[in-house]
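All protein chains but one are shown at their positions in the complex.
On to subunit A.
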Amino acid sequence: MSDVVEKTLTALPSLLSLDPQPGSAKLSSTSKLGNLIRAITELTSKHEEEKLIQCELVSLKEQISSPNTSMRQMKELMVRAIYCEMLGYEASFSYIHAIKLAQQGTVLEKRVGYLAVSLFLNESHELLLLLVNTVLKDLQSTNLIEVCMALTVVSQIFPKDMIPAILPLVEEKLNHPKEIIRRKAVLALYKFYLIAPNQVQHIHNKFRKALCDRDPGVMTASLHIYLQMIQENPEGYKDLTASFVTILKQVVGGKLPMDFNYHSVPAPWLQIQLLRILSLLGKNDQSTSETMYEVLDESIRRAEMNHNITYAILYECVKCIYTIHPKSELLEKAAKCIGNFVMSPKINLKYLGLKALTYVVQQDPKLALQHQMTIIECLDHPDLIIKRETLELLFRITNGQNVTVIVEKMLEFLRMSKDDYTTIDLVGKVAELAEKYPFEYYNALCFLFSVGGDMMQPDIPNSFLKLLSEGFDSVEEDRKLRLFAVDSYVSLLQGEPGKLPQCFLQVISWVLGEYSYLSGDLEPARVLQLLARVLDMKQTSSETKSWVLVAMTKLCESGADVSVAQEVSETFSSSMDTVLRQKAHELQQLSQHSDLRARVLPRGSGSEPLEVDSSLSFLDGFVSEALAAGAAPYKPPHQRQEELAQAKALSLEPYGLSLPINMSSCSNADRQSPTLLSISSGLSGDSTDVLHRGGSTTLKLDGVKRLWGREGYLVPRENVDEAAQIEVPSPLQSPSRQGVADSSHTQASTPTQAPEPEQEKKQLASSLFVGLSSQSSLCLMGKSEPTPQRFRRKAKGHSSSLGAIVQISNSLVSHPTDVDSLLCNNQLGSNITSEQTSELPEGLTNANGTCDGEAKLNDRDTKVQKLSHTGKDGFAAAAPIPYEDPNRNEVFSISSHLPAELSGLSCSEITPLCSNQNLDLSACHVQKDDSVVQVVFITNFSDTSVQQMLLDIHSDQLEVSCASDSRLKDVRSHSVAVCQYFLSVKRPSAHVETVGMVSYQLTDGMRQEVQFSYKLPLTSFIRPLTVSTEEYGTMWLTFSNDTKQNLTLVSDAQEPLAATLNVLKKKLQLHIVEIIDMEGIVACQLLQDQPCLMHCRVHAGKLAVWLRSPVPDLPDCLIYHCQRALQEH
């Protein structure tokens, strides 16, 4: 320490005496920065600092903007500005000067300028545009330092849309003779890849070249890119495995120059990177894994030195070994390594050991057994991070037998934890466990509510109530649980309710309101009193109060109760809070009229689904009468707003304007010429006008139905797939891995005698690790499990009620097109779900989106497209393999039957259609440039061949023509027949369907039939339409069918319009004709020349979209898909 003091002492006088001193810490104490820093350190309060910095900023501003300031002085001023910014004071006036410095200064001044720019500005700052030219100039400079600076700044702050300007130059730098430049260029390109992968698609070959660069540094840099790309698509880079293995072999073997060594370990960071890549490549792939066993073994063997960095390598090795296809020898070694980590006295290693164990325990739960004592010790470790990691590990090995102990441990931790993040995380975990093991569950949750309190995610109490009301499998158990809940809550309220968190109070009041009748000896009056006490408490929030009031409404029955209720309702009927006032009035009314109460709030109805007529059909008569009497039809709010906006200002929209919006298919005759209407937009925006102009009643009614159809009808799509997709089977363990650890460890670790505290730990251990040794009771929760669904619930009549709603609304609509119903469904999807679950009062909503199944499908589409795209680029052509398909092998083999002329085109996932005792049918569709082909695969898996098979496909919405001869003579046993059909659209609809039938004869002469249907989205038929702005203008005026809609913008981008349109372009294959300021025009066509034009305008934070097409219904379908695409985004 004396060193330190000495140094400070020598440094200080030099500062104070303003004496320039030579040496390393040559502080330019005469400088203004020196003065500033000195002044700041002398200050005592934050307030003084603020004052000083403000003064400093004023003087800085003055000097910076003075024209006499030389570049050299500017450099110094800039450093001061950086210093102020670091302390958190904005110096925005200096930003432009920083850019100027980078532009005009000499190399050194430039350096400061660039540094300031990269510290001051962010990707979306508008001043960044001014930097482009400077960067371009410097990239071309002959001075290496300038090039380096430019590359650095580019990788630091350049946004997506500025990349194209500099991309060619950066690309060029990959061939630069100096390795440092090549290395920086590679990293800059990696950054581009991260923010705009499409823009660097074409240079994948150059990445390969970088990987083979003669300089190891450049190669190392390129691994960043490969790690990323392989993560996204491991299949595409399998061919590189051998190269990576070779590189790693050379590195491990010490073939690199000595100066790559770090503490005599050869290029450790490089090794780490390579090991990560290998683990990605070898995952679920035996043959690839086999190629890397040797080098992994070598790595483990070499990494024996006792230094941090070797442990880093070992850790990666272990992870890799457990990720790739298992090999027992290596697993043994890896397990030993993990042991070393866990047992290590070094705390960092212990942490990593626990992490590794958490990772590994999913495949090899017995490993945890070996280290059970260490784990128990870690539970009591003073370091909270270690403790948490241990709990995470325990969470993974929870099973039916040890869940109580583990949950207890977690709750113990929760009680101590003060960190919000940890609490939320752990509360979620306990809730998840509670869901898996419902019987341990109740107490834990009760406790959770009081501990986790208002910090936990709101869905936990909600789903708890849902579960309680829906019940488990046995009625008796339900009753018991509910009774228990009521009893414990009553005693809680009798205690100190003031200490309970709000959300717990809400849960309590709901449960008491709903179930307190179950407890025979509990007087409702007593409960009412308790609840009234809650109301009187100061800290009760008004939300909780309304819960309490509702509970009281359910409870008050007899005369005695009524008095309490009256009192309460009087207090609250004058409340400032309107919700409370409402509830108070309800309470007052219902407490007096018990018949009414029984009808409105029937007892125990919590779990029965309410029938909700979401279409408000009972109002239909009223509406049509009102319309007949001349009332204006309903307009949705967004339309009203739009019209309001249009009425206020002169519209400056291009292309004439402005037709009645909402009529999706008004005929040409109804329309007035756009030129006539172009200015009187206020008038023309009103669709009522058109209705009246039309005159006849039929038209009016038509309009009525359209409008109500659009906003009012909720037609839940019957998604059959949905249920199947929710319950995703957890990944199966590979039996070979399980078999590795031998059960003798259990016995080995049970000692004969132990001192007392030891004994306690042993006991704890035995209760924690119980059940791990027997494989049958094993229950693992893998990290990979997709979105764990909290709180299982039984499917209860939902589907039937759903169906009912569909039927009702269908019968009401006279001729609804498919599109309309889908559209409604989509817009109001969230409402549907909330209404279905409205069986629980107070808006306990179920967050299951109805659109999941569909969304996933599309997602897959794009993924497959991506795959085949990389195939085109000359990389190993990847067969389109569906993701996460359980029947992967089978589908894979089917996909190999895809006709050769179709391979390489964008192909959908192969979906199974149907099967019977002989045949298995599946299909996919392929998008060609000029057509869509449906391919049907007929697999004969029986032992007899099938004869005289006939395949017939037709569709209401599509024109189907057979590509090959449809009459298939026969299909031999265990072979696959493939038929292709060209599809074209007759009548657009958001989703189109083909219906088909296969008939065939078996050897015994019996004729059999199989029917199937295949659904595909309209987007498969959409292609970009390349037109110029002028052409677009003329086309726009000639099209008659239009639709307007407001869409949500992609909000996280800096240019929302461009970003949104790009999303649409990418997902729907639209062609962006032009973007001018806040408006954009887009064109596309349905196959066979059926164009559709789209005009978009950013308006009040929304994207107002207007579509026109000569084809009826096409705009509506397209807007549906646009919404879909944006939702998914």
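Keep in mind that, in the parts below, a residue touches a chain if its C-beta (ideal position, glycine included) is under 8 Å from a C-beta of that chain, and two chains touch if they have at least 3 such contacts; residues count from 1.
Throughout what follows, contacts and distances are computed from a predicted model.
Chain not shown in the complex: UniProt lists it as "AP complex mu/sigma subunit domain-containing protein", one of "Trafficking protein particle complex subunit 13", "CTLH domain-containing protein", "AP complex mu/sigma subunit domain-containing protein" or "Eukaryotic translation initiation factor 3 subunit I". The chain that is not drawn here is touched, among residues A:383, A:523 or A:536, by A:383.
Per the touch definition above, the residue from A:87, A:212 or A:1078 contacting the chain not shown is A:87. From the options A:268, A:988 or A:1091, the residue with contact to the unseen chain in the full assembly is A:268.
Among the residues A:307, A:526 or A:1102, only A:307 touches the chain that is left out of the figure. Contact between subunit A and the absent chain runs through residues 3-5, 7-8, 11, 23-25, 27-28, 33-34, 37, 41, 72, 79, 82-83, 85-88, 90, 106-108, 111-112, 115, 119, 122-124, 142-145, 151-152, 155-156, 178, 180, 183-184, 187-188, 190-191, 217, 221, 224, 227, 257-264, 268-269, 272, 307-309, 311-312, 315-316, 347-348, 350-352, 382-383, 385-386, 388, 419-422, 425.
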